[in-house]
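Note that one protein chain is taken out, while the other chains of the complex remain in position.
Which chain is which? They are A and B, in the order written, and residues in each are numbered from 1.
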Amino acid sequence: MATEITTPVFAALQQAASAAETATRTVTMPVGVPGFTLGEEERTVPVTEPPVLPINKDLEFIGKPIERWDGYAKATGRARYTADVALPGMLYARFVNSSVPHAKIASIDTSEAERMPGVKGVHVIETFLGGAELRDPSLEQSKYPVVRFAGQPIAAVAATTPQAAEDAAAKIKVVYNTLPFVVDENIARSANAPQVFPGAADQAGTAGGGGSRAGIPQTGNVHGPSVRKEGDAAQGFKDADVIVDAHYTTQVQTHSALETHGVVADWKPDLLTVYASTQGTASVREELAGYFKLPMSQVRVITEYMGGGFGAKFGAGNPGVVAAILSRKTGAPVRLMLDREEEHLSVGNRPSSDQRLRIGAKKDGTITAIQLISYGTAGCGTGAGCSGPAANLYKWATLHTEENDVFINAGPAAAFRAPGHPQGAFALEQSIDELAGKLEMDPLDLRDRIDENPVRRVQRQVIRTSEIWKSRNPKPNADSGIVKRGVGLSQSIWYRHLNYNSAAEVRVHKDGSLEILSAVQDIGSGIKTALAQIVAEQFGVPPAKISVKIGDTNYPPGPNSGGSVTTASISPAARDAAWQASQKFLASVAPGLGAKASDLTLSGGMVRSASGKFQPIAFRTAAAKMDTDQVSAQAKRVRDYDPKKYITYGGIDCAEVLVDTETGRIRVKHVFSVHDCGRPINPAQVTSQINGGVIQGISYTLFEHRLLDPNYGLMVNADLDKYKIAGSFEVPKIDVQLTEVYIGQSSTDASGIGEAAGIISVGAAIANAFYNATGVRIRQLPMTPGVVLAALNQPQQMMESI
Amino acid sequence: MNSFALADCSTVEAALSQLKDGAVVKAGGVDLLDRMKNGTDTPRRLVNIRNIRELRGIHATPDGLTIGPLTTLAEIAEDRGVRADYTVLADACGAAATPHIRNMATIGGNLLQELQCWYFRSADFECIRKGKEVCFAFSGLNQYHAIMDYGTCPSVAPSSSAVAVLALGGSVELTSAAKGKRTVAIQDFYVKPDANPHRFHVMADDELLTAIHIPKPAAGTRSAYQKYGEKESHDWAIADAGIVLEMDGNTCRRAVVAMGAASPVVRRSKEAEEALAGKPITQDTARAAGKASMTGAMPLSMNAYKVQLFPVAIYRTILLAAGQMERDPSATAVAS
Partner (left out) sequence: MPGHEPPNKDNKELTDRPRDAATPGGITRRGFLKGAGVTAAGTALLEGVQVFSREAAAATPENVKEYGPEPVTIALLVNGKEHPIEVEPRTTLAEALRIQLNMTGTKISCDRGSCSSCTVLLDKTPVNSCTMLAIDAIGHHVTTIEGVTEDEKMHPLQAAFVRHDAMQCGFCTPGMVMSCAALLERNPNPTEDDVRQAVSGNLCRCGTYPKVFAATLDAAGQMASKA
């Protein structure tokens, strides 16, 4: 134990360490938007921090569109995903899932399955993970986990081939005592609806968000309200000159990552190794170590490549735990990957929403009151709150929000790219547009009035002068033809979340090779490349030459990738480690170069003598002089330099749509996307993510819809065919403009972009463009031809000629 | 997917000899494998006709076209002759599914594609089509279902090529070992659910679809097909139209208006055809035909929008066939 060590050396080390942590210096950092508001601010930072990084234009690798570090592996198919991991003697596992939406299981007979050829192990699930849990578990007596949705895993089989596992799974006999169920959230809200839980229940959030606060009241299936009141909203509405009052509904969307959830678990007596398709190697290890009461040192989680998560892939979950149990039982590695149907049903979704939103404003646009009463279903989980945009996008005098989760017999929701925000922004940003109309104000001018964020102000100026916005006819329904054109915009907002469980190690080898190690995983956003760029910048070596070793809990801890935390969390640790390693490197080569370490600097890939003792030497040549084969430095994420500063990210999406008023088809022609991404480490990768947010937003807005049969409670479109996702023809011209923003918060000053861009704002931008085109509001998602035609039929006769 | 034995046949004769004891024919396999993976179909024996060379190819004859049932949708969509003289068929094949599926899926398989109703496609629902009494769509989710002529089952005709074959007055050749060949007009090939809910076509278990015949269009014929979905990339039709116009100058001598996604069996609209016959093709006559096509429509609880959509699909496709309108950007792009 540390307290027992009292040697003078140890005491000195401790003192030095704590002094280093508390010793600070004052630096001047760039703050603002280059070309608009760039200035400087002072920050007090730990002395261990590297020198302030200049803005991107003055750097060699950071801020440049460097090719994706693992582009070769991905383009050639060599990238090995969890679904591709094949270990010697590996078994294939398959779940048996509930075919009914609500039941207590009377009996499970696995005997026939166990006798099937190739079967090596069968497991009946003892605990279902991922849904809400009763506050008082004694309210429910059941031998097996109660089935709360169709598709809930009940048991699993491991066999020598996937076919054998499938055949055996079909032989497991489950006898259900079915219970009344409800899958319609409106019915679920009524007093005499079937109860999903016999008492109050809560779902924990994940590293990606979701879940609900504890202690929320629950009445029947309605878990809520979660209330927030700031000032007297009733008075705020009395003070208003104009009130917009509208009702919005949004659907349930499933994550539908192309790689399904799954793991390969290899249980050995001294080590459980799990290859997982996850956004958090750390969270998977934590859950498995906790579940099996193993020391963390005996659980290793590896995520070399992962095929998309979007918020749904944190923790081991049912596949992770069950595969580990089957591996322990059979003594063989076990691969358990979900199939597409299971992916839709049981591992997460974006909750629906039903929002009554009222906004009161003065004639000049000042908001006197915002009131949002929302209901939404996260299935048998919670997390349907959607008040983020209403509470945080604009300045208000008074605020009143009430969020309610409605339990239904469906799979639990999970965090999904900007939880709650696409729903909330769809309502808020349409109502703000409507308010602008009522006030006869330009939508950008109104936002200038109610949003003081200096970055958003810059972005609005960019939009205001853009061709797409200038082409907008302020008068709605100005086109006389059958196909009407419209332009609309919406803002987005996200927050600076950080995960301080972030560290990296940088190693310098005597041959000049460099490596960086961290448990952080690359979920497709390109953190491998970003880390390579950071090390490259420090040593003046091309990023492709850096060995990036991540996605393994054997390395220094890495953040779970959720809530846009990854780059902002890990990149400063990486830069600190790279800088500290470079200092150790200089100390290591100093004797060989016949110089003092304090006389040496490393810049632009050259070791230089400040006193001019020798001509600059290439880094690689100097490395040969190292006095050991390797030096390394590990650094953890230091706190943000000015943590009191309230920082939000956001941007504006401006959409041009064509509305065919006869077919009800909305075609998005063009999206101009202006987004705050802090200091973009790799603009090419950031642009890719924004493209993706825009396209996923279009898909959510126009097509996607989880459909549950109201009479039997089963999902009827659990595939990628009738669950409709935007494809190549649905992709508009997308112009992305990155707003480079310096905030003076860390040694890289990087931010995240996954949540803020596209997915939040595209829905409302399309809806506002639709209104601009037709003069009709659509307050319902998805905007399918059926919904569009119904909306157009309502207020006016569009179809007189047919 | 269940385990099965596969009899891989290289001649029609060989295949016919295998059609017994519940064996199921597999051509491209696209639709059958889907259903087997879903667990709705569990055949113990497949008769693989995929490698029967004589069933492939597009052959021009003095009377029209004979198309081997194993010809892929892509081959038909790309065929110059078909595109020029049988445009409606090339369009329908080129608008189906995805490029990759069109490369595998055969026209025979497309004509014999099972219903796409999600209840029918799920092993969890035992519906009237599977020998039970109940239809789940009437009281359930039916936004993509039929609006006309549905009787006991409102699942819509899934085959886009069938719409074109119907529009062109085509027929299919059926062959059995016992009875030899017979030819059935496409309108007599499909069976309405009221007549027999368990089998949507007239083929017997021992028969094989061995050819598709398309008569040569009369001089002055123009044709087109358009499919409307909720999206353009890979979607099912929510409305579609196969149009054949026999023109004298700008006067329409005879018109065929065929639809797929309106009813369980591909249908022609007599009312729409009469609205065009003997008239010039104009915006007005095309729209009048579209409107007439919905005579007798009885939408379900969730699909009234299709009654509005079909007339649009029809009038625009009439104008496209007549060369008076570009291909509709709201409709599915057609590969060529």
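Everything below uses one rule, namely that contacts are C-beta pairs under 8 Å (C-beta built on N, C-alpha and C of every residue); 3 or more make two chains touch, one makes a residue touch a chain.
Since the structure is predicted, the reported quantities are computational estimates derived from the model, not experimental observations.
Considering the whole complex, the hidden chain is in touch with A, B. Screening A:D552, A:D576, A:D640 or A:D676 for touch with the missing chain picks out A:D552. Shown as candidates are A:Y305, A:W469 or A:Y649; the residue that touches the absent chain is A:Y305. Only one residue in the set B:L46, B:I107, B:I128 or B:L209 touches the chain that does not appear here, and it is B:L46. Where subunit A meets the missing chain, the touching residues are 65-81, 83-86, 161-163, 256-260, 273, 275, 302, 304-308, 310, 339-340, 523-526, 542-549, 551-552, 684-685, 687-689, 691-696, 719-721, 725-729, 731, 734. Across the interface with the omitted chain, subunit B contributes residues 1-11, 13-14, 17-18, 28-30, 33-34, 36-37, 44, 46, 48, 50-51, 74, 97-101, 103-104, 232-234, 333, 335.
Methods note: only the chains that are shown with their structure count from here on.
Centroid to centroid, with C-alpha atoms defining each point, subunit A and subunit B lie 43 Å apart. Touching subunit A in their complex are the following residues of subunit B: 1-3, 118-119, 122, 124-125, 136, 139-141, 143-144, 228, 230-236, 238, 287, 290-291, 302-306, 308-309, 311-313, 315, 328-330, 333.
Per the touch definition, subunit A reaches subunit B in the complex via residues 99, 150, 163, 166-167, 658, 660, 662-665, 667, 702-703, 707, 709-712, 714, 716-717, 721-722, 724, 726-730, 784-786, 789-790, 793, 799, 801-802.
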